[in-house]
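What follows is a structure written as structure tokens; I'll ask about it next.
Only one protein chain is missing; all other protein chains are in place.
For reference, chains read A and B in written order, and residue numbers begin at 1 within each chain.
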Amino acid sequence: MRRSREPIIWALFGGGGMASALFMPVLILVLFIAMPLGWVQGVQGAPFAELQALVRHPLTRLGLFVFISLCWFHWAHRFRYTLYDGLQLSHLNELVAVMTYGIAIAGTVVGAVLLWGVG
Amino acid sequence: MAETLTKPETVTLEVFRYRPELESEPTFDSFEVPYHPEWMILDALNYIKDDLDGSLSYRWACRMGVCGSCGMLANGQPVLTCATYLESLLPGPIRIEPLEGFPVIRDLVGDIGDFMGKLSEVKAWLIRDEEKPVEEGEYLQTPSQLDDYKQYSMCINCMLCYSACPIYRLEPEFIGPAAIALAQRYNMDSRDEGAEQRMDVLSQHHGIWDCTLVGECTEVCPKNVDPAGAIQRYKVSATLDYFKSLLMPGSSS
Partner (left out) sequence: MNPKYRLYYPRWYRKRIPIFWWLQKRSHAAFMGRELTAVFVAYAAIMLMVLVLAMDRGQAAFAEMMDWLGTPAVVVAHVLVLCILLFHTITWLNLAPMAIVVKLGDRKVPAAAVLIGHYAAWVACTGVVAWLLIWR
């Protein structure tokens, strides 16, 4: 009997889960709460240039790309099973799989374009 | 000495009844059972069968929590009825139903043939390429090697975990917590050489991959087997094994 290829996507799910667990809270706190509220520099003058340089650094681009991609695949795998268990859609299993992983691939591609196609 | 807490004289049990020869839908029968502080639910059920309604059907055997026969739902929770005090469920009424996930044959008796089949599917026994001849003596095992699998060997096949698992109810083809925990019990036994064979079964879609770590199975297990842990560990080892075989084709795990 052929073994399922689930380990590949489970590894992506696991990696995405760990990465998002470790890094997302601080990113949200700093970039989406602290900076807009002015608790932390990053909007006016010199600090912005430094931030921009940081983001444009090749290592940051690579790190961000891997991180974003893992987050997408984490969502895709978990949401797929949420649809199976929560809405009992497992009879639509190919459609759900194509939809969720398709969106994850699209998100990854968009990420690559944004990180390397601009600036 | 004055009694500060008044204990009731009787307790009401609302028992699930299903008599396919009489009705097509299940009903609940109410029974008034004498209350004794040392009684378990099983004692109450035996009282009902002996004195109130001899037609009540249910499974039980050892009455001491080692055979795994008497699993039922008490107020919606899967429990061993021989190990659950009536006192813990006061003031009542106490609702008794058969375990979820299994079709009900009659009253509190469910069909467990599916689980029995799965035990065979995961090859829950020691597999060796070659048996050691008797003259060579026993297979020796250190305490550390025993420790590797001992927890998973505690399973009494009571199926409370299957009742608790929402995935098993949604996907009856899912192999299920106890079967995987028992597969792990043998995979981790130093005397066993059958991990490869079991992986063929467990890596199917309805093997371990249906599990989404709800975790209820571990919560209800009366023997602390931790089937959820067994399943997660197997996901990790199956994934590592998969990548190993991808990167190094031809190497056996």
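Keep in mind that, in the parts below, contacts are C-beta pairs under 8 Å (C-beta built on N, C-alpha and C of every residue); 3 or more make two chains touch, one makes a residue touch a chain.
Every value quoted in this text rests on a predicted model; they were computed, and no experiment measured them.
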Residues of subunit A (touch criterion as defined above) contacting the omitted chain: 16-18, 20-33, 35-38, 40-44, 48, 50-52, 54-56, 64, 68, 71-72, 74-75, 78-79, 81-82, 85-88, 107, 110-111, 114-115, 118-119
Residues belonging to subunit B that touch the chain removed from view: 18, 20, 26, 76, 100, 103-105, 111, 113-114, 116-117, 142, 144, 147-148, 166, 169-170, 172-173, 212-216, 219, 226, 228-229, 232-233, 235-236
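The rule we apply is simple: only the chains that are shown with their structure count from here on.
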Subunit A partner contacts - residues on subunit B that touch it in the complex: 166-167, 170-171, 199-201, 203-205, 207, 209, 212, 235, 238-239, 241-243
Footprint of subunit B on subunit A - complex, ascending: 1, 3-4, 6-8, 10-11, 14, 81, 84-85, 88, 90
